[in-house]
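Quick one: the structure is below, questions incoming.
Partial complex: the chains shown occupy the same locations as in the complete assembly.
As written, the chain order gives the labels A and B, with residue 1 at the start of each chain.
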Amino acid sequence: MTGLRHHGQTLAFDGRGQGFLPITAAVDDAIAAAGFRQGIAVLLALHTSCSLTINENADPRVLDDLQAHLAALVPEAGSRPLSGDGPLRPYRHDDEGPDDMPAHIRTALTCTSLSLPVAQGRLLLGTWQAVYLWEHRRQPLRRRVRLDLLGS
Amino acid sequence: MTGLRHHGQTLAFDGRGQGFLPITAAVDDAIAAAGFRQGIAVLLALHTSCSLTINENADPRVLDDLQAHLAALVPEAGSRPLSGDGPLRPYRHDDEGPDDMPAHIRTALTCTSLSLPVAQGRLLLGTWQAVYLWEHRRQPLRRRVRLDLLGS
């Protein structure tokens, strides 16, 4: 396969607040519209308080448990002391409310950039995989995701 | 360097249960077989309960400590309460046993997709780096990893 080309565009998503927004179909639509059959898709969330992640596409309890566990690892109340015992230490950055700094940390502990295979004109994923925009802020926000395609 | 091409294939690995399976050599073999000298390799684990990760290739105690720490951050018994104190909250999704939901969370906290440089016909890694399939389920499973090469 020769004659590769590149195509870049920005997708926008109207969020619904904290949690998982499936974006696989929107990416597949963009791949089809750009006329790509095979290659790779590179996705970047253009924000520092939401993630891109791949996880279970079937049982919604998986996403609920994921959300709850990340909330416990990165509580809104602050960071655990190094000793492991005692009260949580409040964050210093809280300009936009109690969900501000946890959102930055949750982003750092997950992924903002994904590289994915494209085959037969769409994302090639495992049977149980879906791509999600993982919103860490509480309020509904409009989010932008850059999509770059390399292939043919 | 012009005349780039794309090659995609799926690699299969017979796992040995929870822990680290080195896959650097298998990826290098595929790069050589496909005749690539330079470019990039994109890897995607086609599952939601194992990761791809890069870490120490020398001292096996590093991998043991990594496994133990992730097990403590994402215990099989459930999530820590938001207060930090009190009993763990059991997961709601446990269809496939106590290692089911923790595997999804451990996957989300690490990586399933990696983009790596290819040079001189193989992966270009740091001196102490190896690529691992990080299995989070207890039982031995056959796992598939998609490999896409872009380069020449």
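Everything below uses one rule, namely that contacts are C-beta pairs under 8 Å (C-beta built on N, C-alpha and C of every residue); 3 or more make two chains touch, one makes a residue touch a chain.
This is a predicted model, so every value here is computed, not measured.
Trainee: If you could, jot down how many copies the complete complex is built from here, 2 of which are displayed.
Mentor: In total, this homomeric complex is built from 3 copies.
By definition in this document, only the chains that are shown with their structure count from here on.
Trainee: What is the distance in Å between the mean C-alpha positions of chain A and chain B?
Mentor: Using C-alpha averages as centres, the distance is 18 Å.
Trainee: Which of the residues in chain B end up touching chain A in this complex?
Mentor: My answer: residues 3-8, 42, 44-48, 73-74, 79-84, 89, 91-93, 95, 101, 104-105, 107-109, 111-115, 144, 146, 148, 150.
Trainee: Going by the contact rule set out above, which residues of chain A touch chain B in the complex?
Mentor: 1-2, 4, 38-40, 42, 53-56, 59, 61-62, 64-66, 68-73, 75-77, 80, 88, 109-111, 114-117, 119, 124-129, 150-152
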